[in-house]
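Note that this complex is displayed minus one protein chain, with the remaining chains in position.
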Amino acid sequence: MTSHRITQGGLIDRSRPLRFSFDGKTYQGYEGDTLVSALLANGVRIMGRSFKYHRPRGPWGAWVDDPNAVFNVTLGGVEFPNCPGATTMLRDGMVTRSVNAFPSASFDLKGGLDLLHRWLGAGFYYKTFIWPDWHLFEPMIRRMAGLGAVSAEVIEGYASDQMHDRCEVLIVGGGAAGLAAARAAAESGRDVVLVEDHDQAGGRLYQLDSVEGQTPQDWVADQLAAIEAAGGRVMTRTTAFGVFDHRMVGLAQQGPFGYAPRLWRMRADRIVLASGAIDRPVTFANNDRPGVMSLDGACEWLARYGVLAGRNIAVLSNNSFAAPAARMLAEAGAEVTEIDPTTGPIRALGSKRLKGIEVAGKRHPADTILVSGGMTPLVHLWRHAGGKLDWDERTQAFLPGAAPEGMAAIGAANGTFDLDQALTEARAVARDEPRPDRAGDYRVKPLWPEPGSKGRQWIDFQHDVTLKDVELAARENYVSVEHLKRYTTLGMAQDQGKTSNMAGLAAMAAIQGRPIPEVGTTTFRPPFVPQPIALYSGPHAGQLYHPLKRLALEPLHRAADAALGEYGGWLRPGWYGSGDPAGHVRAEVIKARETAGILDASPLGKVEVMGPDAESFVNFIYYNTIKTLKPGHIRYGFMLTERGNVMDDGVIARLGPNRFVISCSSSHTDHVRAHLEAWRQDGNDPDRIFIHDLTQQWSTLTVTGPKARDIVAALDMPLDLSADAFPHMTLRETTLNGTPVRVARVSFTGDLSFEISIRSSRAADLWQALCAAGESVGAGPIGIEALSVLRAEKGFIIIGKDTEGETMPHDLGFGIPRQKKQAAFVGDRSLHMEVANRDDRRQLVGFRVDPGAPPLPTGAHLIGDGDTPRSEGYVTSSYDSPTLGHPIALGLLERGADRIGERVAVWHLGQRSSATVCAPCFFDPEGERLNA
Amino acid sequence: MQLFPCPFCGPRDEREFHFAGEIGKTRPDTTGEVSAEDWARYLNTQRNEKGRVREVWMHLTCSELFVMERDSVTMEVLSSTPLREDVE
């Protein structure tokens, strides 16, 4: 076929030709073309195949209302699936392929499926594939379904910028009404943003000869200039895809093809919906043949892209827009016949190639049928925001009714289809003046699907839903509009029903003899048009996905060849040295036991509680009694939830009468802080208690091991480190080279330990000093993995690893406060609920294995000796202890405390072994090394 | 994205807030006898109203608790008051 491009007119730039290919053939288009307009210009009609029957299909509409022309597009070596051809702007070098068709859209091997259509109607799969088994059929069905394939490549940098903005008036749609409203609002001093999804504003104005005495181009340019001169902002290629809570509008601003759109979260005081309307299909036999297109679409192709959809055109329309459209097409050189669709049955003639149209038995030859079934306002955003719709008999459409707060609809989106009236209305609304009546010259005759009509009358083009499918749904009592949608898949294609919903619900109304508004609409859901997942995920990818907290000393750890990994939300050294992690961890454990290990314990929580009521407050927060703690002393304790379950453990130090420091688990700090704040403000006098989280401000370095005192003594601190002057579980405040430091004698390893806290900006000096002092005695840095082994040898637990959500403190051997503590504390009453008194509670124990046996797998269960194995608990921590030379394990076991010495069966992934229950402490049970 | 009005910091992104619970729960005095039923009621019962609700929220970035009145269907925020000034 020869070119359908006319020689002049339109918004394309004929001086900039672009080359592209479709299904292997090369074509030329121009800057400003869409993929569909460029293909149409080249005479390509078949651009895809339908979802189920693989029928050949051409484009229906020129913009967001096209459900037919869908391509996988490759540019710059990157393939994007399922690009809507009608809204994808052509770029030089694009390689496009039809989807769901092989080898090409014009010749598809699966086209034969259409012959089976009588058995593949609505919901056929619910009635069959039951015997022998669905799984036998499903793989085939899945291969047949789906449109484009998604390629395996990961696109580097395909990420959306995320913008936040606000404005007084957001105008959605840059057609006549939107432009007029934006100008009027901006000129009356409002902060205006106008968004338009085309790359050139103007809507359908380019179909006209003149607007208010100007050419459309001049009029549009004048409005844009005036809007910007008055301080308004205009965003083209920007789609308002959803209205969300608190009047926030999601905007997707397109960049060049291949780049993720930019997401704007635009919060507007007022939203003016000027999103226009789309032309709806007419339901007749074979109404989805290639060459049957939207009349309005054809006018857009002509006006914007200089493409004449056909040579010999039959215009089938029930409304007053047909005449000017036909005139415009005729003026561009087409032979146009206007046909009244209300006179009798209609049938498109021809198959892959249209031959004509038959109406009431009369045949009209045509290569193209342009259809206009009346205008449907685009009210999606109205409904997102909770606005109501009212059925309007005059326009045969659902129009905006009761408005959501702060929202107004104007122009075609409001059913104001006549230009002059739309302009008047737009300006009135923008200036908060009373709006004129909608009534105008637009006339439309009711024209809806007629039940019982012969032939294949398509309702959802992409999803192959026919009038017969709707009739079947009605016959089977799937009559609610949602049942109809779900049973037939009507309205679930990529256009989400923009072209099909009205026909579908009108068909159901006709079948049931109900008025259309009684059938109602399905829910409008965002996004207005499909949006890439990258739009939403934005920059929260890779290392920016829940970013890790970083240590002040990270550069020094890297310099020391630390293996950094995530531990509780922090990036921490797991061990030092490359290769053979197990060997390094083992060496570090041995070093810590023989000389000393130096650990960066900075992530440890450091939450200060102070004020006149601080003592009673921490006494209430902790399970353990804290009020008897003396200044300078430290106590280990639990925080519970109000349900009595262990939330966190750690030590609390008393700095003074009214001042405490809580050390919580590094991963729980934020949670603990919020927990403390909640109790502080709800139930206490918040002016007498103050909470400060200083975790990030202080770094903490721990020296642990028999040589710890020697190493710390090398520091220039005026502090007596002797065991008598500075015993275990005490804290001293002093200075290091003039900088305040806190030194705590607490141990998470079971060996003599000093925890030195210093402000983070001075931590590097301290680290280097400790490492230098350590080197002379054979000590050095250890990572968190070695610490895990060291603490397990001593039987110290990690909350969340050695406990579960149900664990109570008496399950861990800390039963005294439950029995004795007089004062109220969080969770107290729950410790006496029925569940707390169960005699089969899982309690913390240790496990030993027989000499020579391997360590127990962590996660293995302990099972009873009944016929069917039943879990009685599980191994929570397990290591081959370098210190002891044999495996050790901790776990939770039903009635564990009473079962010390008992042999238990261990079960892991079907394998059985055995172990002996022991007390949960393997190293220095008397605590001699701890108190050294 | 909702905007919640922290009485101290002004309108802020909903992600900065933590739902702390419905207003009006009083912790039983656990230094005396509390029946299992009363304790269970305190721990578990929710009014969970559809429509107007009064709730305690924490603005995590400033840590302050406040009472927010809002509509649980429309998401409209009706008022926010510092917890310590709440009189109802």
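A few remarks follow.
A and B are the chain letters, set down in written order, and residue numbers restart from 1 in every chain.
Operating definition for what follows: contacts are C-beta pairs under 8 Å (C-beta built on N, C-alpha and C of every residue); 3 or more make two chains touch, one makes a residue touch a chain.
Just so we're on the same page, contacts and distances are computed from a predicted model.
Missing chain, UniProt protein name, picked from "ABC-type spermidine/putrescine transport system, permease component I", "Spore coat protein CotJC", "Sarcosine oxidase subunit beta" or "ABC transporter": "Sarcosine oxidase subunit beta". Within the complete assembly, A:643 is the residue of A:55, A:347, A:606 or A:643 that touches the hidden chain. The chain omitted from view is touched by exactly one of A:453, A:496 or A:521, namely A:496. From the options A:583, A:727 or A:805, the residue with contact to the chain not on display is A:805.
Annotation: of A:398, A:478, A:754 or A:825, A:478 touches the absent chain (contact as defined above).
The missing chain, though absent from the display, is touched by one residue of A:437, A:834, A:867 or A:928; that residue is A:834. Listed here are the chain B residues that touch the chain not shown: 1-2, 13-15, 17-19, 36-37, 40-41, 43-51, 53, 55, 72-75. Hidden from this view is one chain, which touches chain A at 51, 78, 80-82, 118-119, 121, 124-131, 134-135, 138, 141-143, 145-155, 158-159, 242, 244-245, 248, 250, 260, 265, 384, 468, 472, 475-478, 480, 482-483, 486-487, 489, 494, 496, 523, 525-527, 530-534, 536-538, 540-546, 565-566, 643-645, 801, 804-806, 830, 833-836, 857-861, 863, 869-871, 874, 907-910.
Assume only the chains that are shown with their structure count from here on.
Separating the centre of chain A from that of chain B, both taken as means of CA atoms, is a distance of 27 Å. Only residues 244-246, 248, 265, 267, 386, 642-643, 673-674, 677-678, 681-683, 686, 691, 822-825, 828-830, 833-834 of chain A touch chain B when the two sit together in their complex.
Those residues of chain B lying in contact with chain A across their complex are 1-3, 18, 20, 27-31, 34, 36, 39, 43, 56, 58, 60, 63-65, 74-75, 77, 83-84.
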